[in-house]
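Every protein chain but one is kept in place in this view of the complex.
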Amino acid sequence: MTDPTTATSDKPVVATGAAASPATATAPTRTRSLSADAWYDLRRRPLFIVAATLIGTLLVLAAFPQLFTSVDPTVGDLSRARQGPSAEAWFGYDQLGRDVYARTIYGTRVSIVVGVLATTVVVLVGAVVGLVAGFAGGWVDSLLARIADVFFGVPFILGAIVVLSTFRLAVGQSVIGISALVIGTIGLLSWPITMRIMRSAAIAARNQDYVKAARALGASPLRIIRRHILPNTIAPVLVYATIALGAFIGAEATLSFLGVGLRDPVVSWGVMISEAQSYLRTSPHLLLFPGAFLVVTVLAFVLLGDAVRDAFDPKGR
Amino acid sequence: MGRYVLRRLLQLVPVFLGTTFLIYFMVWALPGDPLAGKCGDQACPPAFIEQLRAEYGLDQPLVVQYLSYLGGLLQGDFGENFRGQEVGTLIANTYSVTIKLALVALVIQAVIGLTAGVLTGLRPGGYLDNVVLTATLFLVAVPVFVTGYVLQAVLGLRLGLIPPTVPADPGFTDLIVPGYVLGSLSLAYVARLTRTSIAENSRADYVRTATAKGLTRRRVVGVHLTRNSAIPVITFLGADFGTLMGGAIVTEGIFNIRGIGGLVFESIQRLDGVVVTGVVVLLVMVYLLANLLVDVTYALLDPRIRLD
Partner (left out) sequence: MSTRTTTQTDAGAVTDRGPDGVPLLEVDDLHVEFHTRDGVATVLNGVNYHVGAGETLAVLGESGSGKSVTANTVMGILPVPPARITSGAVRYRGEELLTADDERRRELRGEHIAMIFQDALSALNPVFTVGFQIGEQLRTRRGMSRRDARARAVELLDMVGIPGAKQRVTSFPHEFSGGMRQRAMIAMSLALDPDVLIADEPTTALDVTVQAQIMDLLADIQREREMGMILITHDLGVVAEVADRIAVMYAGRIVEQGDVHQLFAKPCHPYTEALLASIPRLDSKGTQLQAISGLPPTLTRIPPGCPFHPRCPRARDECREIDPPLLALPGGRASACLFAEELAQS
């Protein structure tokens, strides 16, 4: 039994007269927390390793494009327009004579950054609103839930087109402006999803006995949220976030394909695919390479999200 | 049950108002001249603009505009667009095509998804299971427009099995390939959801009890397991149909289908505000009603759900 008076000190509490372990000498057992189990499981899944490696490579590509190509992706020589793949230009040249390989590499950074930032926005906004709504309950919950419903009711592509068309002129030609607009649009239309996930998880957590116990001990709401609710509700949101990352990269590509998302001077796979539409029959390589990169990237994130979700699912044992 | 439906319908109203006002606001009040598309590429003469302003009530405060628009809606009048076309007729013509497309997509994703899900759910970890899991991952990862382009190029242009674009008044068979493209993502979800539902329910206590009662395996699976596993899948399909009815801008664009997605896309490009607003209002309504229907169906399927 531990001495209750030492509970208030910061020194590690030593159990006086520690109970002798049973005479059966058992081998030391591994820690069995959910995340420890999940990590143990993840390490052994081949799909996870494949996905993680792919993503790692892509992140390097995104962070250090100079390592992979020395060509400037924005410079074009019209005399080389739409030439197919060759020894000097592995992926050929696009309709303005720009090196497709270089553009694909540099496009990695934009596509991933847009995806990551959009996911961050969605997770932060949705999680905060969902947490507040779920934990507070009452009229606050009803109000926030209604607001979320309003945004939820707008079909994604439709709403995105409306918003992006409206602000198109306002952001002009600035790379940051265009990117921020797209990120903001995706975030604006997708935050209700994370909000709902977080809200239902928070409501479930709020009704648990350990929260009631904490309340009875006089813990402040902030402490309860931080120590009891958050750790138990963050998992489903994070699982969704990993899958959403892939989806948002795809969404950016779709919006750019429609002509309302990113555009010149920003280089992203979606932009490249959009520009390649008109030359589909004559120069398929303009679509092929960025398309392939896009598919592989989204696939990697979806695989990752899948593996993470399976690993965290205690029923999957 | 009736009281619940009534209450939900009432709750629907503020959400409907909120969403439609938001759209109205974005279309009419934000920067961007709503009248830009009226006179072609040239600017319109000022007098003409004044006349239009008065006719469309654009000089009144936004809320008043919105309310009078709503008033018109309730009488079934979607207004006329800048070309003098009846928005209501435009919508009716194109929506019927979209509904057909949505039905085809729903049937395809239900049939393929359920079959794959049932077969793999009953035998998790098997060979078929791995194949289906990988296939669904690809379906989820590949964006719709890529699938659309690839199928159009391969089946339409290369192999000539289907016409690359869909005829003006399509029958159900013309819409099979576009339907598949549209439903490909949901197909993956249906398959996985069914698989998980069946796999989880297979380990449930009541399945053990049914077996212990000496029922045949066929009955345990066909009656007990199916009935419980179907619930989340059917609700998903219902909700998805609501989304499908929201129009498929990308798919319709690729296959040149004259559906509501194409209509709204064109109208946004042309800054034809009346059409955009009308379409969005309709789509939001459809989506909200579909959600309500799904919730009611869920309660009907699962006796444990008490609607109150």
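Per-chain numbering from 1; labels A and B assigned in written order.
Following the convention adopted for this analysis, a residue touches a chain if its C-beta (ideal position, glycine included) is under 8 Å from a C-beta of that chain, and two chains touch if they have at least 3 such contacts.
None of the values given here were measured: they were computed from a predicted structure.
Within the set B:12, B:204 or B:293, the residue that contacts the chain not displayed is B:204. Only one of B:10, B:74, B:159 or B:212 touches the chain withheld from this view, namely B:212. Of the candidate positions B:120, B:228, B:267 or B:291, contact with the unshown chain belongs to B:228.
With the whole complex as reference, residues 204-206, 208-216, 219, 223-224, 227-228, 231, 301-304 of chain B touch the missing chain.
To be clear about the criterion, only the chains that are shown with their structure count from here on.
Each chain gets a centre from the mean of its Cα atoms; for chain A and chain B, those two points are 24 Å apart. Residues 146-147, 149-151, 153-155, 157-159, 161-163, 165-167, 169-170, 246, 250, 253-254, 257-258, 273, 280-281, 284, 287, 291, 294-295, 298-299, 302-303, 306, 315 of chain A touch chain B in their complex. The part of chain B that touches chain A in the complex is made up of residues 14-16, 18-19, 22-23, 26-27, 30-32, 137-138, 140-146, 149, 153, 157, 200, 243, 246-247, 249-250, 253, 261, 264-265, 268-269, 271, 276, 280, 283-284, 287-288.
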